[in-house]
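One protein chain is absent from this view; the other protein chains keep their places.
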Amino acid sequence: MFKNAKTLLIAMITIISLIVIVAIGVKTELIILDPKGPVGIIQKDLIMYSIYFMLAIVIVVFVLFTFMVIKYRDRKNLSSKDYKPDMHGSTMLEIIWTIIPILIVTALSIPNAKALYELKEPPKSSADKEPIVIYATAADWKWIFSYPKENIETVNYVNVPEDHPILFKVTAADSMASFWVPQIGGQIYGMPGMVNDLYLQADEPGKYEGRNSNFTGEGMTHQQFNFVVLKEEDYQDWVKETQENAPKLVEKTYEKLMLPETVDEMTFSSTHLEFVDHGKDSEYAMKIREKYGVEIKGMKVKTDGNDENDSEEIDSKSEEASSNSGSHSNH
Amino acid sequence: MTHSMNVDPNTPLEYQSSIGRLNIFGFWIFLGAEVALFATIFATYFTLKGSTGGGPLPIEVFDLKNTIVMTLLLLTSSFTSGIAIHEMRRKNVKSMIIWLIITLLFGLGFLYMEISEFIHLVHEGATLGTNAFWSSFYILTGTHGFHVSLGIGWIILVIFQVLKRGLTPDTAKKVFISSLYWHFLDFIWIFVFTSVYLLGMVE
Partner (left out) sequence: MFDFIKNNLILDNPMILAANISILLTVIGIVFALTYFKKWKWLWTEWITTVDHKKIGIMYIIAALLMLFRGGVDALLMRAQLTVPNNGFLSSQHYNEIFTTHGTIMILFMAMPFLIGLMNVAVPLQIGARDVAFPYLNNLSFWSFFFGALLFNISFVFGGSPDAGWTNYAPLAVEGSPGPGINYYLLGIQISGIGTLMTGINFIVTIIKMRAPGMTLLRMPMFTWTTLITSFIIVFAFPIFTVTLALMTFDRLFGTHFFTLTDGGNPMLWANLFWLWGHPEVYIVVLPAFGIFSEVIATFARKTLFGYKSMVTSLVVISFLSFLVWVHHFFTMGGSAAVNNVFSITTMAIAIPTGIKIFNWLATLYKSRIQFTTAMMWALAFIPTFVIGGVTGVMLGMAAADFQYHNTYFLIAHFHYTLIAGVVFACFAGFVYWYPKMFGHKMDERLGKLAFWFFAIGFNVCFLPQFLLGFAGMPRRIYTYAPEDGWTALNVVSTIGAVGMGIGFVILVYNVYYSFRYAKRETTGDAWNGRTLEWATTTAIPPHYNFAVIPEVKGIDAFWHMKQEKKEDKKEKIEYKPIHMPSNSATPFIMSVFFFVAGFGLVFELWWMAILGGIGSIGCMAFRSLHSHIDDEGYYVSVEEIEKTENLFKKEA
């Protein structure tokens, strides 16, 4: 079948590449396909379901394609019955290959619709438990978690108990960020002036990676947080210990968090909800930045009265705010 | 691209050259694009019109009398532009030009009143940057007004060309197309008047 060295070489490169990719893929932790909670499981089931259909389509197309390309390649001694240059079409075929895709799309839409509505509700497996409400606020380039009922606040990490539904109220102080813990469930955007609800639940204690997946500028890559799942008793202990020992959140400290920079983990025994509700107030962070002299496009900076655009401030966004990086590692 | 001289005297002059026919058809397509343009601005306006915080409410500062006069001016100018085309069909060049000039005068009147309105609004604290509502207001009415200004300039150039070269298939084409533009602007204004001013007074 392989007439010459060139074809053989190409075939071998293709096959070897495929094998390498598959081999590495098998060894990579595909965390989205290994969810540790009921929300992620709903999504994973839907993903696998769709993969089966898509694989089927791909196989059909690949098989037909390979057949056509090999059987009908131009060569000597082709019989004339295998060449019908004026073939125009076939209504029957058109109907078949319209109806089958319609059926496939319908088959995919139904579980998708079901999942969409399901995801707006707390997970069924823990219907008896009252969800813990945690505000997740994205602020360039950190994550601030407020527990209103427990009256504690953490920065860049969130502790939750296992097997317990958490209602994240996701919002943001400045940029549009995406709250995402891939191994636990899907993501949702936070925006100033808006609150988006996201139910998550973890079934296994551990430390999971949380990220911002929506581009928010220079520090976005490091806008990560630890999603820590503790056993119920350990969680209760931590809450109590924090309420007793962690410092109160002073407004000046919180203002520093509104400046565009990355910070270390922090813990407080009060929340910023006393000063501002970013879900209702979209202007707070910008006003604070203005106060500290950070240049903002579209707003006149009051402090230095210089509105000329200096190109050298490509990096100056964080330059001017570099005063204190406010890192109190209390965890 | 060949010029075909169509000698049927019943064909309007602007359709008698192949360039004329192509340009007119092309301009209709362009108007389709303009519809998409204004639709987007309207969509923006409707999305943001609730954001009136930090500035006066429309009902506090709109002068509906002024707006009604503006509307009548523009509507009438559309009508007089129609008369001008009618005169063009009857080959009455002088009459056509007079009606075009009247159209322009009404258009200028419209613009004058719109600019006065803007000045009044600014004095009342409703500027371009006051809030999202007023930004949308100015962009919607301002884009329309900008189009009207360009239209006035265009029609002046066309009148000048008719005076210089007389009524030919080429100049007839220009008169016709500029008048299509003018009617279109009137059409858009009806929507502006309704969505911005009428609805603004009600809410």
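Things to note:
The chains carry the letters A and B, assigned in the order they are written, with residues numbered from 1 in each.
By definition in this document, contacts are C-beta pairs under 8 Å (C-beta built on N, C-alpha and C of every residue); 3 or more make two chains touch, one makes a residue touch a chain.
Since we're looking at a predicted model, the values are computed, not measured.
Of B:37, B:119 or B:163, it is B:37 that touches the chain left out of the display.
Among the residues A:120, A:149, A:240 or A:280, only A:120 touches the chain that is left out of the figure. Contact between chain A and the absent chain runs through residues 10, 13-14, 17, 20-21, 24-25, 27-33, 40, 42-44, 46-47, 50-51, 54, 57-58, 61-62, 64-65, 68-69, 72-74, 78, 82-90, 93-94, 97-98, 101-102, 105, 108-109, 112-113, 115-120, 140, 174-176, 178, 180, 182-183, 185-189, 191-194, 196, 209, 211-221, 260, 282-283, 285-286, 295-299, 309-315, 317. Although one chain is hidden here, its contacts on chain B can still be listed: residues 1-3, 19, 21-23, 25-26, 29-30, 32-34, 36-37, 40-41, 43-44, 47-48, 50-54, 128-133, 135-136, 138-139, 150, 153-154, 157-158, 160-161, 165, 170-171, 174.
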